[in-house]
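Before anything else, here's the structure in question.
Note that one protein chain is taken out, while the other chains of the complex remain in position.
Per-chain residue numbering starts at 1, and chain names A and B are given in the order in which the chains are listed.
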Amino acid sequence: METLIIIDQAPYGGFSGREALDMAFSLAAFDQPVSLLFTGAGVNWLRKGQMPDEIYQKSVEKNLSAAPVFGIEKLLADETSCLRYNLDKEDLPAGVVVVDTDAKVIASFTQVLFAG
Amino acid sequence: MSDFHTLHILNKPPEHPRFAECLGMSSSDDALLLIENGVLALASPERLSDRKVYALSPDARARGLTASEGLLDYTDMVSLTLKAERVISW
């Protein structure tokens, strides 16, 4: 059973992305294959140079860099959303795969879910 | 086995970004079940014409909307989730 968790909310302004990441880490901790897809405003998770100390939050960039270590299989980013938010492929964190999101991209996952 | 692959349960109004995401990531082999504010799409159903569309009747009635076909109650919704190979709640 392979799970895809979709993050379509930008970081910091809401909490559901962080809770999505917690779900992904939990699945991985129980040896359940899990991948993440960033789309819409969610691609802003992937921007480099986030410094959220002044808004009293922890950097999600650091959380995300731990994803492969914790066993998250794939990190996918929607191409159109990256373009909309001016994120160049070269600037994305290592291991992130840019995809043109459609039914085929999510077809290989047995379950697809959002955290909220 | 089933007459569609994925059941997409959509509870957002058509202006919500997730509504477009759902349509973008679904195919004509899939079925769409409109619930809660998702049933507002019944007000202009043309945009969904290439899909198999169901709507939760209590939610449609609550909002003064109806559809010529595909209206379901909660028991039908349960059956539908079992008919699909996969269910995604948007």
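The rule we apply is simple: a contact is a pair of C-beta atoms (placed from the backbone, for glycine too) under 8 Å apart; a residue touches a chain by one contact, two chains touch by 3 or more.
Quick note on the criterion: contacts and distances are computed from a predicted model.
Student: Which one, "Putative ATP-dependent transporter SufC", "5-oxoprolinase subunit PxpB", "Branched-chain amino acid transport system permease protein" or "tRNA 5-methylaminomethyl-2-thiouridine synthase TusD", is the UniProt name for the chain you do not see?
Tutor: Going by its UniProt entry, the chain not pictured is "tRNA 5-methylaminomethyl-2-thiouridine synthase TusD".
Student: Taking the complete complex into account, which shown chains does the hidden chain touch?
Tutor: So, taking every chain into account, the missing one touches A, B.
Student: In terms of residues, what is the contact footprint of the unshown chain on chain A?
Tutor: 1, 15-16, 19, 22-23, 26-27, 29-30, 32, 111, 113-116
Student: Residue-wise, where is chain B in contact with the chain that is not depicted?
Tutor: Chain B touches the chain not shown through residues 1-2, 9, 11-13, 16, 35-38, 56, 58-59, 73-75, 77-79, 81-83, 87, 89-90.
In the analysis below, only the chains that are shown with their structure count from here on.
Student: Centre to centre, by mean C-alpha position, how many angstrom separate chain A and chain B?
Tutor: 26
Student: Along chain B, where are the residues that touch chain A in the complex?
Tutor: 17-18, 21, 24-27, 29-30, 86, 88-90
Student: Touching residues of chain A toward chain B in the complex: what are they?
Tutor: Answer in residue numbers: 6, 8, 39-41, 101-103, 105-106, 110-114.
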